[in-house]
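What follows is an incomplete set of chains from the complex, kept in their original frame.
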Amino acid sequence: MIQMGLIELSGVSFAYPNGTQALSGIDFSVGAGERVAVLGPNGAGKSTLFQLFNGLLLPAAGIVTVNGRLVEKAYLKEVRRMIGMVFQDPDDQLFSSTVRQEIAYGLINLGLAGDRMEEAIAWALQMVGLSGYENKSPFNLSGGEKKRVALASVLAMRPEILVLDEPTAALDPIGAAKIIRLLNHINVELGITLVFSTHDVDAVPLLADRVYLMDKGEISLSGPTAKVFSRRDLIRAHNLRLPRVAHLAELLARDGDYRFPVLPLTIGQAKKMLLDSEDRDEIDVLAINRNV
Amino acid sequence: MHSAACSPFPPAASYIQRLDGRIKTCVFLAAVVVVSVLTRWPLAAGALLTALALMFSLHLPLRKVLLRMCIPFGVAWLVLVSLVFSTGHTIIGTISFWHFSMHAYQEGMTLGFLIMLRILAAVSFAMMLSFSTPMIEILATLRLLKVPGLILDLADMIYRYASTLEEVAATMRKAQRARGGDWLPWYRQARDTGMVAGNLLIKAFSRSVSTYKAMLARGYSEDEKLPPYFTCSIPAQDLLAGVLAGLILLVLLVCNYAVVWKNW
Amino acid sequence: MHIEDGILPPKAWISWYAVTAVFVYAGILEIKKRVKENLYYKPFLAMVGVAVFVISAMHLPVPVTGSCSHPCGTPLAAIVIGPFATSVISLIVLFFQAVFLGHGGITTIGANDFSMGIVGAISGWLCWKLFRHFDSPLWLAAGIAGFVGDVMTYLTSAFELALSLHGHIPLVKQWMIFFAGYGPTQLPLAVAEAIFTAAVLQVMYNRRPDLLPGVSDRKKRPVTLEQVKTEG
C-alpha cells in the first residue's frame, strides 16, 4: 500500500463499548513536518481520534497507517516509539512519585541510561520551564505545572510525531505562548511533525499549517488555516468561533469604513492590515499570509 | 547512588541510602528471614539492636520511626502476654480473679519473649528497606531474582495507582465537604461512605485505564522483556559490603543452630 | 489477621508458602489468559489490588493473638475478578503491607495469603455464587459473601496460629481461644465489611455494569473492563 502521509486514516469509525459512536467515516492525513490542528466542540471526538493514531484504541472499521505501517499489534511498538502523545488531562498521564522518575519512565523504556538520560531529563525540564522540580511529586503540583511535566515527559523521548491533546489548556498565557514557540521551534529545528487539538482558536493561526474541523464524530471541513477560517458560516455552525482579531475585523468591516481583503487571523496580520488600510491601498494578501 | 547512572534518583544523604539497590534489597530481605528463624534470644536481641543502630544512621525523623514501630510493638508484647498464659508447664505464678485462675508458665514466657524480639527485629529490617530503597529498585531486584514478571508488573501498577486512588479520594472528599458533607448524622455518613467508595472505585478504574494508556504510549509493552532497570554492574565497594553482610547473617545462623549453647 | 514475621516457626511458614503457591500459580495462568483477551484487564486488576490494599490496611490490634483485626476486601475482589486472581493480588498487597507498613511479614506472606487471599476469597465467592444462583438480590449475596469471607479469614488465621503455638493445650481449644480473641473486634468489622461489600457492588452495578459481567445475566463471560477492541 502506498501512503503519502505520515499518519493516514481512511474511512475510520469507532464506537465505545457503551454504544457511543465517537467517530464515523473519518479520513485524515498528516504529512511529514506538517503542523495540523484539530478543532471541534466538546465531545466532537478529538481525543478519541488521537488515541487511534498509536493503537490505544483500534478502529471498528477503516484503516489507520503510520509511516506506511498498518497500526496493528505487530507494529505497535514501532508506532508508539514514533508517536509521542500528550494527553488532555495530565492527571491521567502522571503516575510516578517524582517528576524525575516520571520523565525517566519513557526514557528507560527506550533503553536510555546514565548521562544521556540525565541530559534528556534536564533538557526536557528546561524546555517547559520547570528546572529544579526534579524531586517534587507530580501529584503536589498546580494544574498548569502538571501539564508541563506531562509535556516534558513526552518531549524527552524525541518522537518523530508529537500528538498533543490540548497542549495549552490550563497553562498561563505566557506559558502557552512559550509552548507555542517551543513547538514551532521543534517543528522547524528537529523536523518533528505536530498534530494537536485545542479550544484556543486564537492560537491556531500561530501554530497550524492545516486545520481539521470536527463535529459529532465527523470531519466537517479541512484545509489550510486561512482557508478554513474564511468559512465563517461553517465555523459558527460547528460551535466554534473566529480568532478574536478576525472577529474584530469582521465587525469593523460590517459597521465601518474598513475593508479587508481577507480577515486577519493574528494580531500581526491585523496590525499590518489596519496600518495599510490607513492609506486605503490595495493590500497584498499573499504577502500577509506568508508573514504569519 | 554512586552516579545517577544506575537509577533515576537523586544522590542520598547516608551510606545505606547510597548503596546499590540490589544489594540493599537482597541483604535486608535475607536479614528479615534470618532473624525470624533465630531460636536464641540473645542473638535475636543482638539483631534487634543492630537494626536499631543502623536505623539511626539513616537519619530518619524519630517520630516517623516510633510511629512505625508502634504497630509491631503493640502486636509483639501481646504475643508475649498470651503465650505466658498458654504455653508451658513450669508454673511461675497464678493470677486469680473471682473464681477463675490463670497460670503463668516459664516456657511461655521464654518463647513469648523470643518471639517478641524476632518480630521487632524483622520489622526493623523491613522498615529499613522501605526507608532506604525506592520501590522501583526493590521490584527491579525481585525481577533479577526471577520472581514471575506478571506479579511484578501488577505490583508496579498497584504501587503507582495507590497514589492515584488517594488523590481521587482526596478531591472527592473536598468536593463533598464544600457542600456541607461534614455535618450529617452518622448513618447518613456511613451510607455516603459506601456510595463514595463505589464511585471512587469506578472513577479510579477509568483513571487507571487512562494511566495505563499513558504507560503504553510511552513504550510500556507487556509481552516483551522490559529493558533492564539496572544498567550498570554493582560497584565493587557495594558488592563487598553486601558479601560482608551476607557473611554476618550466615554466622548468625551457624551460631544459632550449630554452636552448642549452655542453658540459655 | 496479618501474622508478623517471627511468630511462626520455619516449618510452618514454609508449608504455608507451598500451599499458597499452588493457588497463586493457578491465578497467574488465569490472569495471563485474560490479559490476552483484553488489554485493559491488567490496570483493572491493579486497581482492585489497590482497593484491597486500602481496605485491609484499616486495622485494629487484637489483644489475645498478637495480631490485628481489619476488613479484608478479598471477598469483594473475588466477586469482581474471581478467587484465583484474588490470591495473586492479595499476595502482592501483603508484600507491600509488610515492607511499607510493618503490617504482616515477609516470611508469613504465604500464611497470610492463605487465610485472606485464598480461604477468604474462595468462601466469599462461593457464597456469592450460591446466593446469586437462587436469584437473591445483589446486595444480599454480596453482603453475605463479605461477612462469610471475613469470618473465614479469621478462622483460618486463628487456625494457623494455633497449629504452631498451641503448646500443651489441645489444638482445637487453642484455635477457639485465638478465634475468640479476634471476636470482639472482628464481628462488628465483619458486619461492616458485609455492608461495605454490598454498597460498593450495588453502586458499581448501577453505574458500570460492564465492569461486572455475569451479574445481570448469570452466564459466565470473561470480565472485561472495556470491551473495546484493542490490541489485546
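As written, the chains take the letters A, B and C, and residue 1 is the first residue of each chain.
As a working rule, a residue touches a chain if its C-beta (ideal position, glycine included) is under 8 Å from a C-beta of that chain, and two chains touch if they have at least 3 such contacts.
What you see is a predicted model; the values in this text were computed from it and never measured.
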Number of copies of each distinct protein chain, complete complex: A x2, B x1, C x1
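Convention: only the chains that are shown with their structure count from here on.
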Please tell me the distance, in whole Å, between the geometric centres of chain A and chain B computed from their C-alpha atoms. 45
Would you kindly tell me how far, in whole Å, the mean C-alpha position of chain C lies from that of chain B? 20
Residues of chain B engaged with two or more neighbouring chains: 160-161, 164, 211
Chain C: positions in contact with at least two other chains: 226
Once bound in the complex, which stretches of chain A touch chain B? 51, 54, 56, 76-77, 80-81, 83-85, 87, 89, 91-97, 100-101, 104-106, 108-111, 113-115, 117-118, 121, 134-135, 137, 139, 153-154, 157
Would you pull the chain B residues touching chain C in the complex into a rising list? 29, 32-33, 35-37, 68-69, 71-72, 74-76, 78-83, 86-89, 107-108, 115, 117-119, 121-123, 126-127, 129-130, 138, 148, 150-151, 153-155, 157-162, 164-165, 190-191, 194-195, 197-199, 201-202, 204-205, 208-209, 211-212, 222
Once bound in the complex, which stretches of chain B touch chain A? 3-6, 8-10, 134, 136, 160-161, 163-164, 167, 207, 210-211, 213-221, 224, 226-227, 229, 231-232
